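The excerpt is restricted to a subset of chains, each kept in its original location.
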Amino acid sequence: MARLGPNRYGKAEVRVVRVARAAHPGGGDVIRDWNVSTSLSGDLDAASLAGDNSHVLPTDSQKNRVYALARELGPVAPEAFGLRLASFFVTSQEPITRARVSVEEYGWSPIGATGHSFARSGDLVRTTTVVLDAERGASVVSGVRDLVVLNTTGSEFWGYPKDEYTTLPETKDRVLATAVDARWRYRPAALGADTAHDRDTAHDPDTAHDRDTSHDWDTAFAAAKAALLAAFSGTYSYSLQQTLYAMGTRVLADVPAACEVRLALPNRHHYLVDLTPFGLGNPNEVYNAGDRPYGLIEGHVLADDAPEEGLAWT
Amino acid sequence: MARLGPNRYGKAEVRVVRVARAAHPGGGDVIRDWNVSTSLSGDLDAASLAGDNSHVLPTDSQKNRVYALARELGPVAPEAFGLRLASFFVTSQEPITRARVSVEEYGWSPIGATGHSFARSGDLVRTTTVVLDAERGASVVSGVRDLVVLNTTGSEFWGYPKDEYTTLPETKDRVLATAVDARWRYRPAALGADTAHDRDTAHDPDTAHDRDTSHDWDTAFAAAKAALLAAFSGTYSYSLQQTLYAMGTRVLADVPAACEVRLALPNRHHYLVDLTPFGLGNPNEVYNAGDRPYGLIEGHVLADDAPEEGLAWT
């Protein structure tokens, strides 16, 4: 006999572009460009076992709530949005005891000084995932992906074990490149007022814009990104593992609200091309940028006083 | 202060095509077309903390082992390959206490009767992930992804809660479509002799071809795929959750060696197009196949006697 285990459902990849007219301090428009995914769990087994949908708020309704909340909240940080959205589902739907909201944010840079023209930045995707459980509270994990970085020097790789399948030569100078996928977990204290339930004010979009949030998520994101870049750039590296650890510790140092960082760093191999058959040397100048295979280094870095992770990474 | 948490590293996406000449019962060639990823963990912290690579078997060596093992083992099932490869790393490298091997397999169908011409099937990707821990033993999770299925009828959706953001009309007849992402965990007993260490025979490829394996992985895969299709096709559905549960239970029923199934089913919405502005009815004939957003239903189904999952899903 079989039984149903953990299950959840929601709407994935709701594309929301929120324009806030003249909301920039300089007078121009502000854009929040998001891809929002929701996932709900709770007392839902009857849907799977008996086709009884009486507890299944349609994913279409979840999508509608995303758009309406974007209107209500204005151009807030994705973390603040996720907390409010998750809170809405858990508060308003009796059977729903847990909500997970993920947001991808795409950046835009102004074109000229019109205030209403923008070009997509394309240098990275900002991410956040909020999990809110009725009993266990809220967590926020934010991050970045597709941030591609490269050092033209300052990287070595040697001193490794050589088994019977090892043919790789050691190197004292190589290109080191990766596409940073980093996520950092915020301390519960950082969430503060954003976790307060807010249904009473939800329909007053004109005042929602300027309400304070408990944490300056945008500033924290900028600091984390800067920390990742600085550590990648500033670490003389004997392995990508070492660089990963340096990036994680730097984020923890520069973003006090963060207590844990998880990184997955593909080693985007740049193979020095052998030009000797053509009568040419290659003093670390010409590389073949390989696609596959690639090394993949994964690691967690935690603050010594990091609280329990709870449901943050689920 | 920060500390290093769990970490692992390996080579991702090693593309191996193994041709076994005249190995088919009908006389033709047999192809195994794989994308192999390895990931090792153990006593590796010095690499991250001190740039000391003395325990870090290069990912390039891991890649080499993949190719050599493909030569040695012949066109075995990916599960058998993963078990042997994981065993090699844990056995041969003192600091490595755990290995994870993932394989994607792409299918090929014969063209005509030459025995050496093939067309890529494209209907799905077969997957497997083996985790082998020196202390906790081995696990195998196999699966399928990108198996796109559609029912033109036999699906309803109604009886759900209507909150203030619900505008979706109920329906008694809709198209139901999804791209099946299913993984099933095998019982430890199914792994049998494949987990035996085999270094002594490793370099005798000519005899390796015909060694018995403990389990007929290919037959089990075919049964699981057939079960998924039969359950999708045969379930009159009141929700995709219900279909998911039927698919999971069917796999458990038809593949006794499997003890747990995890499914992630995107609801590929097919929107009935409103043709009334053009003087036309639309009796469930013309649909707009939406890309985003999509519902996403995730669930686990377990055999009542499923053993502990251990490290299987890590």
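The letters A and B name the chains in turn, as written, and every chain counts its residues from 1.
Convention: a residue touches a chain if its C-beta (ideal position, glycine included) is under 8 Å from a C-beta of that chain, and two chains touch if they have at least 3 such contacts.
Quick caveat, the model's predicted, so the values are computed rather than measured.
Trainee: Total copy count of the complex, if 2 are in place?
Mentor: My count for the entire complex in this file is 4 copies.
The criterion applied here is as follows: only the chains that are shown with their structure count from here on.
Trainee: What rotation angle takes the CA atoms of subunit A onto those of subunit B? Round to the nearest 5 degrees.
Mentor: The C-alpha superposition of subunit A onto subunit B needs 180 degrees.
Trainee: Provide the C-alpha centroid distance between subunit A and subunit B, rounded to the nearest whole angstrom.
Mentor: For subunit A versus subunit B, the centre distance works out to 26 Å.
Trainee: Going by the contact rule set out above, which residues of subunit A touch subunit B in the complex?
Mentor: 1-15, 37, 39, 44, 47-65, 68, 92-93, 157-163, 165-168, 237-242, 244-245, 248-249, 252-253, 260, 266-267, 292-304
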